[in-house]
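Of the protein chains in this complex, one is absent; all others appear in place.
Up next, subunit A:
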Amino acid sequence: MSDRGVVWLGSPSFPDAAREALKDTQLRANLKRATSTIRTKRLAVASELDDWEELRETAAAIKRRTARHLDHYLVQLEESVTAAGGTVHWASDAAEANRIVTDLVRATGEREVVKVKSMATQEIGLNEHLAEAGITAYETDLAELIVQLGDDRPSHILVPAIHKNRTEIRDLFTAEMGHWGQPAPEGLGDDPAELAEAARRHLREKFLTAKVAVSGANFACAESGTVVVVESEGNGRMCLTLPETLITVMGIEKVVPTWSDLEVFLQLLPRSSTGERMNPYTSTWTGTTDGDGPQAFHLVLLDNGRTDTLADTVGRQALACIRCSACLNVCPVFERTGGHAYGSVYPGPIGAVLTPQLVGVENAASLPFASTLCGACYDACPVKIDIPEILAHLRAKVVEADRRPLKPQALAMKAAATVLDSPRLLATAQKAAAIGGRAIARKGRIRRLPGPLHGWSDTRDTQAPPAESFRTWWRKNREGDR
C-alpha cells in the first residue's frame, strides 16, 4: 500500500489512546460542554424543518445515485470545469496529489500559499509536503491556525482546536505568532473576541498579498462545474477571491449531479454542523471570471483509497459523508475520549468507518471497535449513513483479517458461532454459564476476570447470569400452556 496519509503514523491503538485521554479530566469537561452545547443547537434548528426526514432521504438518494455512477459524474464535472476556464487534475493517491499541488505552486514562482480549512489536504499531509519543497502554507481558519501554531493535531472535524481552552490559545498566540508573521499584540488577554482580533491582524497581511491559495470543496456540481465552499469567518472568501491562482483539492466523492441538488445539502449541512439556519458565508464559483477573483483555477480530483471504499457495497455509503461532524457531537465515546484518540484526521464515528476503509482495515484495526453501537450517529447523520451497520461489517473484516494466528476475540467469535448454531450446545453453555457465572460473581456482579476476558471485565462490571436460562424457565412453567 502506498502511503495514503489519513492516519497519524506512530499513533497508539484506540484503546491505549483512549485510556490516556480518559485520565484528562479537563479535556473531558471541555468536550462535554462543547458537544452538549452544539447538540442542543442542532436539535433546535433541525426541528424547525418538519420535513427533516424527507430531506435526509433525498440527500442519501442523491449520494447513492452519484456513487453508483461516479465515473459518469466526474467526467461531466471535468468537462464543465474545463469549459468554464478551469483545469482538472486527477490524483491516484496522496503522493500524487501533493506532487501536483507543489508543481502548480512552483509554476507561479511563489513560496507561500494561504489555505482554507480542508479535510482533504489534511488527509494527504499537504502542508508538510509543501514545507519539504520550501513552500510555506498558512492555515487561515482560526482553529486550524491554532493547531498549526501549536504544532498540534486537529481533534474535531468542525472545530479542530476544541481541545484547547482560551488561556492555552492566548499563550500560544503570544509565543508563536511572531515566528509566522505579524506577532500577537503586547499584553494579549484571553477573551475570545480579543484572540479573534489578534488572528485577524496576524492574517490580514497574508490575505492581502498572497498570490496562491489552496482550498478544499464541500460540493462540486457536475452539470454546471460549480464548486462550493461553506464557511463562517470570511477567511475562505479571502482565499477564494483575492489570490491570482486557486488550487482546490477535492475527494472524488464530493461531486453532486446538479446545481439544484444543492438546495438539499445547503439546508442539511449548516443545521447539522454548527446548528445555524445557514452559515455566515457560502462561496460558489464556476471556472474563472474575467476581472473578478483568481484568473487561474485548478481542480485536483483525489482518489486516495476512495475507490477501495466504493468497492465495498456496505462500506461505500461512508462516501456520502458531508463532513458536518454531527456524529461526533452525539457519540458517547467521542465525548469522553476526544478526537486525538482516533489517531486519524477523521475522528469520531465517521472516522471509525472511513479511516479503516481509506487505509485498509489492517492499518486501523482498533477503530471499528471504538463504538458502543448505540446508533446515535445514525440518527444524527443528515445523509443517513448507517454507521453502526458499517462498524459491524468492518468488525467482521478485522476479525477475519486477524484469524491467523487465532486471537482471543476470533476464538470467541468462532465459539459463539458454533454454540449459537446449535440449540443443544446453547442450552449446555447457558447451564455452564449460570453455574460458572454465579461461582465467580460477588453480590450479583462479576468484576475483574483473569485471562483473555480481562479486556472486557477491566472496564465494566457484568451482572451475574440468572440461575436458569429463559428457555429452561419456559419449559418448566409455560410449555404446557400451549
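In this section, contacts are C-beta pairs under 8 Å (C-beta built on N, C-alpha and C of every residue); 3 or more make two chains touch, one makes a residue touch a chain; residues count from 1.
The rule is simple: contacts and distances are computed from a predicted model.
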Study note, to complete from the structure: Should one name the undisplayed chain from "L-lactate dehydrogenase complex protein LldG", "ABC transporter substrate-binding protein", "Transketolase" or "Electron transfer flavoprotein, alpha subunit" using UniProt, the answer is "L-lactate dehydrogenase complex protein LldG"
Point to revise | Residue among A:218, A:282 or A:430 that touches the chain left out of view | key: A:282
Revision key, fill the gap. Among listed residues A:96, A:176, A:335 or A:386, the absent chain is touched only by A:96
Check your understanding: Considering the whole complex, which of A:9, A:208, A:417 or A:439 touches the chain not shown?
Key -> A:208
Study note, to complete from the structure: Of the candidates A:7, A:157, A:217 or A:310, the residue in contact with the absent chain is A:310
Practice item. Write the list of subunit A residues that the hidden chain touches. Key: 30, 33-34, 37-38, 48-51, 54-55, 57-58, 61-62, 64-65, 68-75, 84, 90-92, 96, 140-143, 146, 159, 161-162, 165-166, 169, 192-193, 195-197, 199-200, 203-204, 207-208, 221, 224, 226, 232-235, 237-238, 241-242, 252, 257, 259-260, 262-264, 266-267, 274, 276-286, 289, 291-293, 301, 303, 307-308, 310-311, 313, 316
